[in-house]
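Every protein chain except one is present and positioned as in the full complex.
Our next item is chain A:
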Amino acid sequence: MTKKLANLKEFIPLYLMMIPCAVYLIINNYIPMVGIVSAFKKFRITDGILGSPWVGLKNFEYLFRSHDLAIIIRNTLLYNASFIIVNTIVGLFLAILISEIKNEKMKKLYQSSILLPFTLSMVIVSYIVFAFLSQKNGMLNNSIFKNNPVEWYSDPSWWPLILILVQCWKTVGYGALIYIAGIATIDRSLYEAAAIDGAGKWTQIKHITLPALLPSIITMFLLSVSRIGYSDFGLFYLIPQGSGTLFNVTSTIDTYVYSTMMAPGGIGRSAATGLMQALVGFILIVLANALVRKLSSKDAIF
């Protein structure tokens, strides 16, 4: 026993070193997990989460009875699905094309340019989008649509396209770089052998590049699937400039959680929505991880 204690003594510095991070995780992550009981309460600021009265499943009932729930779930899932498809295809295209370019200097320039939008904040992006779409003096209405200007911020029909384009523009460079890294690891002699056998560029891509990239495509795909219940709050909250008429096509679970939280008396409903999101996220991430582990065990997260 004393030996065991003496043994433990050696590790005391390590335990001390963990304390700051552990305290942070408890405050930022664990105590809020307990706070999900607010989904079953009628929240009153003066009473706090624990002191507020229980209301059972009332918050959930309210949520399920409104039409909003179906809309935000549909939007979240459909947008995420489109983002996954579009970003994978465009990212692969950018990566394969860049790997075919011989001039190293130009290659670096291209690589820098596709990553640049990734470094901007969504607020800045929303300003840029506004410069293009502003109804009165946006660039598009003043040049291309001069004769019949589009009421961008009140016309829902364009928004799925706009949001997909903006999301792709901002983030595609990130995925492309992962694919570029994947292509760099492919043995060049495979291409030479294929070329000698008379395989053209397209055949080489189909039979060498794509199969070699498959593991990273699958991992990226599963990781995004595991986050399919979540969305980039900034994209959906800032880019449409909070336009209420666009609610049907631009609101997602995350924007709904925020706006109901800020609405008077909405905290319970907001917490209920957040809890459902977290539960679904939990199930999906565990499933996705199990799948990754099966397909390529070294890419599993845990």
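Observations
The rule is simple: a contact is a pair of C-beta atoms (placed from the backbone, for glycine too) under 8 Å apart; a residue touches a chain by one contact, two chains touch by 3 or more; residues count from 1.
Keep in mind that, in the parts below, contacts and distances are computed from a predicted model.
Note on the omitted subunit: UniProt lists it as "Carbohydrate ABC transporter permease", one of the names in "Phosphoribosylformylglycinamidine synthase subunit PurQ", "Electron transfer flavoprotein subunit beta", "Proteasome subunit alpha" or "Carbohydrate ABC transporter permease". When the full complex is taken into account, the listed residue touching the unshown chain is A:178, out of A:77, A:150, A:164 or A:178. Across A:25, A:161 or A:193, the residue that sits in touch with the chain not pictured is A:25. Of A:66, A:112 or A:245, it is A:112 that touches the chain left out of the display.
Remark: the residues of chain A touching the chain excluded from display are 8, 10-11, 13-15, 17-18, 20-22, 24-25, 27-36, 38-39, 48-49, 94, 97-98, 100-103, 106, 109-124, 126-128, 130-132, 134, 136-139, 141-143, 169, 171, 173-174, 177-178, 180-181, 201, 233-234, 238, 241-242, 254, 257-258, 261, 267, 270-271, 274-275, 277-278, 281-282, 285-286, 301-302.
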